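One chain of protein is taken out of this complex; the other chains stay put.
Right, chain A next:
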């Protein structure tokens, strides 16, 4: 665990996606474990930790029994587009351009819902709370703290030896886009927890006064969001 200090620890407890997650405790625990291991792999390559990561990932998959989240209805659209070609039955171009590879659009769509910057910082909770209400998984100002992490903490560190980290992250991202959205939350939350840890390390590089100020801002932000979301449910 990174050295967070009291403010950092409190900051971590207040992260919106933990508060509003709606996940069963076991799944949330798995997400947090995966995210924590991802953070460790980012800091230092370790085969042991990577194997533990894989074991937890497999356990999560066994518990979830995931369903494919790709929109198979898209196949109709792909066929329709192929049919728009004048000689679609014999046209090589129509088969080359309009085929099952276009299902990747569904992957991108799923991925954007859970892990795009928009979802992370501005509106990730749309499908749980309200279709229009903008509430991100992290605080909006976490963008700044992530920037601070890479600017002041990570700067100068070599980017090689990231093979375990890249493999672990790729698996999480792949699963996030591939499986049914409510199940994919387990894996997207792992990435979010990883980002939250980076953000908190970045937050810890600011002065104690700034840290205290943002802590108060976080509490006010959360109180406001709790008020609004409970009001919306009425």
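One rule holds in what follows: a contact is a pair of C-beta atoms (placed from the backbone, for glycine too) under 8 Å apart; a residue touches a chain by one contact, two chains touch by 3 or more; residues count from 1.
Quick note on the criterion: contacts and distances are computed from a predicted model.
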item: Hidden subunit of the complex - UniProt protein name among "Helix-turn-helix transcriptional regulator", "Glycosyltransferase RgtA/B/C/D-like domain-containing protein", "ATP synthase subunit b" or "ABC transporter ATP-binding protein"; value: "Glycosyltransferase RgtA/B/C/D-like domain-containing protein"
item: Hidden partner chain, touching residue among A:51, A:93, A:163 or A:216; value: A:93
item: Touch with the omitted chain, as defined above, among A:27, A:118, A:153 or A:171; value: A:118
item: Interface with the unshown chain - residue positions in chain A; value: 74, 77-78, 80-81, 84-85, 93, 96-98, 102, 105, 108-109, 111-112, 116-118, 121-123, 130-135, 140, 150, 224, 228, 231-232
